[in-house]
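Would you mind keeping the following structure in view while I ask a few things?
Note that this complex is displayed minus one protein chain, with the remaining chains in position.
Entry: chain A
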């Protein structure tokens, strides 16, 4: 190893080294506790008991499918809203700068604040209900808070994550040269054909990045779920924290949920990215 390489690796230690050790130790901690080690009370020994217990629990499967649903729908909706906006902002026009910073404003709003604003807006005594009643659309306020489908959570996720997708997609869309889209136009391709055969394949990387990051964030969501989500079902993060606090074997059981949550986030987002790639390839070839 030459001197410069050695120097570089030494320099990585305080920053990157610390990150690797931190994440490695935390994941090992979860793995160890899920099979019965590091018990804070009682004896520590290897056992599959906690895995068997949690996998038989139907709360887990409900939380799993719920988180999967919220994450998939939020990721797909966010990019579907971001694409037309990114294409629209591709050519500079008067006020484009203003519009784009307006669209990115939710990035500056804290998740919990967003959740509060939303709940405040739609609550039984809230603004929306007042307007509905005053307009005579409904005779009595309707109950919209903590809806049982998780629509509130999805609205919040999309509101908060769409600007992020827009940020990634705007960069990708802007790097496509006009000559290529103009050439397609001259050859008689309509707007939709150009989108499917040129824009989508050329922005695939940014699209996948946006989908993966939004999926992971939404799959691990706790705050939106607790404030605006359904009461009858938990997200995986919520289940993990609740089990940890309430169960006698809290740490061990929540460790199994933590590992399942990480696997869901990683495998789910990878699958979503892969399927997107296949669909776009298929669409471009057709």
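Please note the rule applied: a residue touches a chain if its C-beta (ideal position, glycine included) is under 8 Å from a C-beta of that chain, and two chains touch if they have at least 3 such contacts; residues count from 1.
The working rule: contacts and distances are computed from a predicted model.
From the set "Trehalose transport system permease protein SugB", "Indolepyruvate oxidoreductase subunit IorA", "Membrane protein" or "Cell division ATP-binding protein FtsE", the protein name that UniProt assigns to the chain left out of the figure is "Trehalose transport system permease protein SugB". Among the residues A:43, A:58, A:125 or A:139, only A:125 touches the chain that is left out of the figure. Taking the complete complex into account, A:9 is the one of A:9, A:48 or A:149 that touches the chain left out.
Mapped onto chain A, contacts with the missing chain fall at residues 4-5, 7-16, 18-20, 22-23, 25-27, 29-30, 33, 38, 40, 85, 88, 93, 95, 99, 102-103, 105-106, 108-113, 115-121, 123, 125, 127, 130, 133-134, 141, 159, 212-213, 216, 219-220, 222-223, 226-227, 237, 240-241, 244, 251, 254-255, 258, 261-262, 265-266.
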